[in-house]
Each structure stands twice: as structure tokens, then as C-alpha cells.
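Right after this comes chain A.
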Amino acid sequence: MLEIQNLTSGYAGMPVLKNLSLTVETGSIVVVLGANGAGKTTLMNTISGLVRPMSGHLLMEGRPLAGLAAEDVVAAGISHVPQGRRVFPGLTVGENLIVAVTAATKRAPGGFDQALEEVYELFPRLKERRNQLGWSLSGGEQQMLAVGRAIVARPKLILLDEPSLGLAPLIFQSMFDAIAELNRRDGTTFLVVEQNAEQALRIGHRAYVMELGELVAEGSTAEIARDPAIEKAYLGA
Partner candidate 1 sequence: EDINLGMVIATTGPFAGGEASLIHGTRMAIEEINAAGGINGDNLVLVIEDTGSEQTGAINAFNRIVSIEPVAIMNTTISGFVMSQMGMIEDEGIPTFTGGASPQLAADAKGTEALFRVRTSDILVAKAAARFATENLGLEKIAVLRLNNEYGNGWIRMIEEQLAEDGKTPVAVESFESVDRDVTAQILRIKNAGTEAIIVAGDPPNHLVIVQQIRQLGFEGAVIVSNSGVLPSTLSAYAPGAAEGIYGTVDSLPVADPAHAEWVERYRSAYDMDPDFAAAEYYDGVKMLAEAIAKVGTDRAALVAELRGIDGHKGVGTTYSYANGGDGGTSVAIVQVENGGLKLVTSVD
Partner candidate 2 sequence: MTMVLDVSGVTKRFGGLTALSDVSFSLDRGKILGLVGPNGSGKSTMLNVLSGVYAPELGSVTLNGAAITGMAPNQITRAGLARTFQNLQLFGGLTIGQNVMVGRNCRMSSSLLGTIFGFSSARREEDEARETARTYLDFVGLADRFDDETSSLSYGERRLLEVARALAASPEVLMLDEPCAGLSQGEADDLADSIRQVAAQGISVIVIEHNMRFIMQLVDRIVALNFGQKIAEGTPQEIRANEDVIAAYLGRRHA
């Protein structure tokens, strides 16, 4: 689905990602691991068009993404849940979800109503807080809303940047279960950046490990989880 070849990207002329290549197969869940500052967020932002690549190719279903504005990337079927949640503070939970509606949502069976139901089922807390303004939500509630907005959009590919941040353990588990479920049922593809490697590797199919803007390891999640170096660095002793 997503094909990244020799991507170099960064800020103000200084590259963060160096010549990075990565593939996301249709219908798979791909996990990206890496230390703080490795460039994971930069990778996600480059895919979604918030950061302009300096060189290299980004192909979504064979069509180039590089140079597209963020809003056009969304139209191509990619939803990005950014690090730091970024819910709209002055809109209610419901309005935040309405704003995230895309053409794909409307076309899908059941349309927006169905999609909304799904989000509320996954995060009942959001349903309770339906009419509450974004800013006043607790940190975890905001995180749920951010993920909910991506689900409502019904994209082909969802980019999740540290979705577990600030989530309580139970919610966190049910979210990962839901990701697996969405993937199985609708065939939605996921690219997930996560500090909590253990959980991510549990649901993922493939994993990449980044260090200082470059890939240092890749393989099936099972292989990666077994790799002693990885285990030491990301899973904790």
C-alpha cells in the first residue's frame, strides 16, 4: 500500500531521516520502534504532508505522495493521529468527530452514523463526554478522541504516533484490540509508532527499528521481539 524509497527529510535544511526505505503491505499492521529523537514523528509527518521531503519517493498505492499538501494526503486515504493529540479545543467531542468526516466516511455502508457508533463503542467515555469541549477533556480522553477522529474518517491507512500516550492500561489494551479488529474486519492498514513496544509487537505483523534517522532492523514482529538487542533496548530488562 505504502512504499517509501530513499526518503530524506528534516527541518530547516537539516535532514533528520536519511535515505530511509520502508514498505507497508496492504492490510498489515506495521510497527516502528525507536528511541526519543530517532525521527519517528518526522517520518509520520513526512508521510502525511506536514513536513516536505527533501528527496526520495513516497508512493501510496503506486501514486506519488511527495509534494502533496496534508489535506490532499487525507484525500488519498491516509489518516494521521499526531503526537500530542491536537484535538480542537473549542469544539465538542461530537464536533471534533464531525470535522474529521471524509468522502470515504460518507461512502462507507452506514455512513457517518455507523462510523460514529463504532467510535463510541470503542471508547464509551467519549459518548459520555459527547457535548464536552475538547480542551476540558482529560489527557487520556483527548487521546481517545484523536484516535476516534481517524477511525471516523475510514481511511485505508492510519498513521498512529504513540497512541498509548497518557492512556490508562485497560483503555490502552482495548484500543490495541480494536486496531487488530479493524485491521481484520475492514482490512485497514496501520503504521504505528509506539514506545510501549511489547503491546505494539503483540498485534503487529511487521516491525522496523529506527535509530538516528535510519533503519537498523526490520522483520516480522515475532523475529524482532526475539532479537536480544531489541529486547534490551525497548522492552526493558
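The rule is simple: a contact is a pair of C-beta atoms (placed from the backbone, for glycine too) under 8 Å apart; a residue touches a chain by one contact, two chains touch by 3 or more; residues count from 1.
The set was built so that all candidates are chains of the complex that A comes from, given by their letters.
The structure displayed is predicted, hence computed values, not measured ones.
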Of 1 or 2, the one touching chain A somewhere in this complex
2
In the complex, chain A touches candidate 2 at residues 35-37, 125, 129, 132, 136-141, 143-144, 162, 165-173, 195, 233-236
